[in-house]
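A protein chain is absent from this complex, but the other protein chains hold their places.
This part shows chain A:
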Amino acid sequence: MNKMYALAIGLLLFISCGKDKTNAGEDFSKSSSSESSTESSATDASTYDPKRGEGKFTSVDLGDGLDVAMAANGEKVAGVKCMSCHKLTDERLVGPGWKGVTERRTPEWIMNFSTNPDPMIDKDPELQAQLELCLVRMPNQALTDDEARHILEYMRQNDGVK
């Protein structure tokens, strides 16, 4: 009987603080890469902006033409972190080919997705459709902000921006 009583108290306590979202800690409390992740992130799907995506980038200044130096560095970084799964053509390897991506997506969306893939895969209807085809969630490759920007420039170069 003692045990039942304890359990009841335990349950009561548990319920009373069930809504409490104080997590034990920082980024170590978040799940970020689990394939079966169902944890809801900062915003829910109803406030998701499919044009901008979700992440730290709200506006990206593309400048007039192509920044050749940035594109060259983007090519280098992509060679290490991206090209195992993406081709420069429109052909799918593990993930979709990059040809035309800068015409289909806003620069903000591309940089948010490349740096913050998991929450976006959970919310973006088109990414969810893509996942049904590819079956592999795009991994977070720990790109710095600069690297993400340089890869965007490399994608623009690939799409013919001069």
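Annotations for the structure displayed:
Quick note on the criterion: a residue touches a chain if its C-beta (ideal position, glycine included) is under 8 Å from a C-beta of that chain, and two chains touch if they have at least 3 such contacts; residues count from 1.
In this text, contacts and distances are computed from a predicted model.
Its UniProt record calls the unshown chain "Sec-dependent nitrous-oxide reductase", which is the correct pick from "Ectoine/hydroxyectoine ABC transporter permease subunit EhuC", "Heme exporter protein C", "Sec-dependent nitrous-oxide reductase" or "Methylamine dehydrogenase (amicyanin)".
Interface with the hidden chain, as seen from chain A, comprises residues 2-3, 5-7, 9-10, 13-14, 24-26, 28-29, 32-35, 79-81, 83-85, 93-94, 135-137, 139-143.
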